[in-house]
Every structure is written in structure tokens, then in C-alpha cells.
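Removed: one protein chain of the complex. Kept in place: all other protein chains.
Chain naming follows the written order as A, B and C, and within any one chain the residues start at number 1.
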Amino acid sequence: MPLFDIYERQGFRISMRTPYNRIAGENLDRLAALSDGIFAVAMTLLVLNLHIPEALPKGMISIDDGVGLLRALIRHLPNLLAYFMSFLTLGILWVGQQTQLNHFRSVDRNLTWLHLGFLLALTLIPFSTSLLATFITNYVALLIYWLNILLMGVTHFASWRYASHIGHVREDMATEEMSRVHERRLIIAQSLYALTVIPAFIVKNTSVSIVLIVLIQLNYAIAPRIPLLDRL
Amino acid sequence: MPLFDIYERQGFRISMRTPYNRIAGENLDRLAALSDGIFAVAMTLLVLNLHIPEALPKGMISIDDGVGLLRALIRHLPNLLAYFMSFLTLGILWVGQQTQLNHFRSVDRNLTWLHLGFLLALTLIPFSTSLLATFITNYVALLIYWLNILLMGVTHFASWRYASHIGHVREDMATEEMSRVHERRLIIAQSLYALTVIPAFIVKNTSVSIVLIVLIQLNYAIAPRIPLLDRL
Amino acid sequence: MPLFDIYERQGFRISMRTPYNRIAGENLDRLAALSDGIFAVAMTLLVLNLHIPEALPKGMISIDDGVGLLRALIRHLPNLLAYFMSFLTLGILWVGQQTQLNHFRSVDRNLTWLHLGFLLALTLIPFSTSLLATFITNYVALLIYWLNILLMGVTHFASWRYASHIGHVREDMATEEMSRVHERRLIIAQSLYALTVIPAFIVKNTSVSIVLIVLIQLNYAIAPRIPLLDRL
Partner (left out) sequence: MPLFDIYERQGFRISMRTPYNRIAGENLDRLAALSDGIFAVAMTLLVLNLHIPEALPKGMISIDDGVGLLRALIRHLPNLLAYFMSFLTLGILWVGQQTQLNHFRSVDRNLTWLHLGFLLALTLIPFSTSLLATFITNYVALLIYWLNILLMGVTHFASWRYASHIGHVREDMATEEMSRVHERRLIIAQSLYALTVIPAFIVKNTSVSIVLIVLIQLNYAIAPRIPLLDRL
């Protein structure tokens, strides 16, 4: 991975030469607070995609018609599925970012900006979810959703690599083995997402991919003892 | 409650066997921060349901017509009632979750995910409130609102059960009696909600249920000294 | 103020008799965190009232017509004024609530609920601002805006009274004089708002009131050395 190496090796010297950058972005607590805020807003904004009351104006369904409302809601289940999938995505990423930041003892402006890149991708999730919910059977919508997840994986990976090379990882966690745990986790997860989405792009059908993504995410959330998945 | 028992007993061993899961999601402060963020956004988003200015365009009411505006606002009182009810719901749940987290000394990735399930249900409250405000007399809308509250109660209960079995509760709070206080609170509250909503589903009328829910919630918020309710 | 006295004196004994309430809502830090979150979201949501791009669709103004855009924006200045006024309102209240919480050493569930009442009123500010921006010359819109500010003042005052009677105020701040400073501040501010708004209700014209409110708020924000206002 020569690209990361160059970036990491030059990164510190660059900031060393620029006085302001040497003092900027060094507060780990505030980085965590900003992240929690953005995760919280993004998780809550997802629900705005479930704009059923607007989609079901009183004119269309009698206000007292229980069965009619139920039927209309059932027709909107793809929206709810996209909502659920994106909440799981954000939950998995939040647990991952929290775990990574927990293992840092310090942060510099480069590491801060790698996380801001991660957060940039994060704020796009409500948008790409909304796109996928509207065009649930369109493989381009699925592709964009996947690119969004990929971007988060790449920035998160770069953040760990940079932090462990520069020496921002807490001493008790700065072991070869711990690095392998963090990096393997990200590589396996991103490989699973890629393997799930690329076929959809080839056969131009999204249904199987979406079901598989939700299953992968449930696996990460619930962590059941399935022998095959045990090592992920 | 065998389901919970199985989950709890297996839960810890599962995460023990998976290296990443053993180190993930262990920051109690960040769980509290994410929760506060989601509560804050959800509480503030509720107000978006009060979209009276859009519902009352200048074309319909003369901009200077005070009496006309007042009448129009009064006609929108059901929206305000749904808003008020949901704010109370979120307030009660926030006090409850805060109290529970205060009694924890640590957290693991399973407990984190139980809270993420709780927060998932929480982010749905603005949606189910909006649905109920639009279809205020529709028993299906009320049913969905209740299922939302039930889902929060179940995840909150599971979180306490799991934490107290695994040993995440602070030593000074890890007593049989304290567990009973936490669990009884949740069971009584959920029973009251169920007793209030189920009749509406049978007689297919929502008005009595909504008034009763608001009264139950005011009881929890204000905690007056009414002999009958004193033990709730 | 017999109502508050009764509430305060009974308040503690009530919670004493109810086990759950004795342990609930005791985290001062999380109350501050929730408040900051709600203030942050409310302050940022205000800007959604400035929906000029939607009000000025490309069809109406040529995309390159600078003068046309400028004219259209100037016609929307009342919206900007309402926005500015509400941001000042929220800023003043945030400074006030922060100052009050800083002087507390502890909190109980009753005090928590008084603050939740304060936050409920707070989440209504984007709504009443939006109403006032749409019906800027309508005295009923102004009246509702004022009732919203009044509700925040009352809950904030009740919170201080309750906290100082029950003994939640930090020892170094629990003096007669400090109480007078806190309470006088709220009473004078609310009296100024009332004196400003009530005439508008009588003469059924809002312009003078709105200008006066902004001046009062600028006085609190900038705190200039004007002899007459120096003691507010």
C-alpha cells in the first residue's frame, strides 16, 4: 500500500513545517463529540425518508379507514427496509469508530481531517438511502449506496493506518496483533459488501444484494455463533 | 423468560470468542453522548409535524386576520396534542435510559447493540407521531404508535436484564431490590400502555386511548401524590 | 407564591415515597448534554424558515440575474429578521440555562422534569418563529411567540426556585443575594417582553413590538453601558 505509506510518512513532517497545523485539531474529546453529534443527526434524519403521511394524504385514504391505512403502509415496506438497513450501517460504523477512537491517546490535524472525510461520507448516507428507497430496483442507486459505504471504509482504514504509524495509538493497544484485528475487520467487511453488490451491477437486479447486505449487517449487529461466520 | 436467559448466557461467551467484538463498543460515555444526541434531535424534529404555516398559506388567511389565524390554529390542536404526547414519551424514556446508564459501570458490544435497538425505535417516534397526528382517529395509526413504545420498552428491559446478569451494573446498585425497581417500573408502564391501547383496537376508536395515554404520561412526568398511583 | 411553595415542599417527600423516582434523573451532566443538543438543533433548524431557494424557483428569476435575486432576497427580509430575533432568544436562554445549571451541584427527577418543560417550550420556538415569519403583521402570531417566551421564563424561574429550596444549589452560590440576582434577571426580562407585546395586542399592530423585542435582546446580548439599562 505505497499510497498510504507516502501519505503517512510525509504527513507528520508537513504539519511540522507549518506552525498553525502543528497546534490545530488536537482535541480527541471534541472529535468524538462532533462524531456523536453527526451520527445522532444522521440516524434521526433517516426517518424523514419515511414520509408516509405526506404520501398518503387524507384525500386518498379515509381518516378512519384502518385497513386502508395498513395496506398503504405495507406498500411502503421497501422504504422501511432501506431505513432499517441504513440504521444498521450507521450503528456498525459508530461502534467501529468508537472502538478506534478509544484506542487513540492523541490526535493531530491530519488524523482529524481523515475523520472529517469519514464524517463527510457519513452525512451522505441519508441521501444515498433516500435514493435507494426511491429507486429500490435500480442498480445505479445500489451502486451509489455501496460507493458511500466503501468511502467510509477507506477513510476509516486510512485513519487507523495513519494513527498506528505516527504513534497516536494508546501504548497498551499499539501491538501488531491489535492492528491486525482492526484492519482485518474492515477488509473482510468491505470485501463482503463488494461481493454482494458487484453481481447486482452485472445482472442489473438489486433484490438479492439488498437482502444479503441486511443479513451481513445483522451478523455484525447480533454476532450470533454461526461457525462459518465466527472468524469475521 | 427463557429467551432472554439464553441470549444473556450465550451473549458473553460469543463475544469472548470473537477478538474484535471483545474490544468493540466499550465506551459508556460515548453511548450516553450518542443517546443524548438522538433524543435531542428526535425531540426537536417532532415540531416539524406542526407545519401550520405551510398548511395555512397566505392565500387562505389574510396576513392581518388575527381571528382567522386563531381559528385555523385551533383546528390544528390534534397536531399539538400528538406533539405534546410524543415529547412526554421521549422525556419519560430519556429519564429512564439516563437512570439505567447511571447504574452501569461498564458496557460491552452486546449491551451497546441493545441500546442501538432502543435508539432505532426512538428515531421512529417522529414518524409514528406524524402518522398519528395525520390519522388521529385511525386505530391502525394508534396501534403502530403503541408498537413503537412497546419496542422501546422491550429493548430497554432486555438491556437491564443483560447488564445485571453479565455484571455491568455498578456494585452499589447491583442488588436484587434495585433490579426489581427497574424491571417493575418498565412492566407496569408497558402494561398501562397496553391496557389503554388494546380496547381502542377492539372498538376501533382512538379518542379515549389518546386521552388516557397523556394522563399516564403526565403521571410519570409530574409524579403527583395520588394514593392509587403512588406505587407505580 | 404559594403554588410554588406547595409544589416545592411536597416535591421532595413525593419522590421520597416512590422508590424509582428517588433514583431517577440524577445526572446533571446528561441534563446539560441533552439541553445543548436541543439548543443546537433548534438554533440550526431556524434556518429552515429561510427557504428562499424554494420560494424563488428558477422559473421566476433568471439564474444569472443578480439584481433580480437581490431584489427577491430584500423582499424576504422579514424572514431574516424573525430568524435573527429567534437566534438571539435562544442565545439568551442558553446563556441563562447554562448559568443556572453551573450553580447546581445536584439534580433530582423533579428538577429534571422542570427542565424538560423548559426544553419542550424551547422546541416550539422554530414553530412559533415560522408562524411569525409567515404572518409577520398578525398580532395573534406575535401573541403566540410571546406565550412561548413566557413559558420558557416560567419554567426557568420554577427550576431555580425549586433547586434553591430543596438544596441543589452549590454551597458557594446558595446565598440570598445570588437568588435575587437570578430571579430579578428573569422577572425584569419577562416584564420587558410583556410590556412590549401587550400594546401590540391592543392596537393590533406588530411592527413596533418586533423592533422593541430585537432591541431588548441586543441589549442582553451586547450588554452596552447605557445608564438606564445598566441595572437590568
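Just so it is clear, a contact is a pair of C-beta atoms (placed from the backbone, for glycine too) under 8 Å apart; a residue touches a chain by one contact, two chains touch by 3 or more.
Source: prediction; values computed, not measured.
In the complete complex, the hidden chain is touched by one of C:44, C:191 or C:207, namely C:44. By the touch definition given at the top, subunit A reaches the unshown chain through residues 10, 14-15, 17-21, 23-27, 30, 33-34, 36-38, 40-42, 45, 109-110, 112-113, 116, 119-120, 123-124, 126-127, 130-131, 133-141, 144, 204. Of the residues in subunit C, those that touch the hidden partner chain are 32-33, 36-37, 39-41, 43-48, 50, 52-53, 56, 58, 61, 63-67, 69-70, 73, 84, 87, 91, 94-96, 98-99, 101-103, 178, 181-182, 184-185, 221-225, 230-232.
The criterion applied here is as follows: only the chains that are shown with their structure count from here on.
Each chain gets a centre from the mean of its Cα atoms; for subunit A and subunit C, those two points are 36 Å apart. Our note on geometry: subunit A versus subunit B, Cα centroid distance of 26 Å, whole angstroms. The residues of subunit C that reach two or more other chains are 37, 40-41, listed in rising order.
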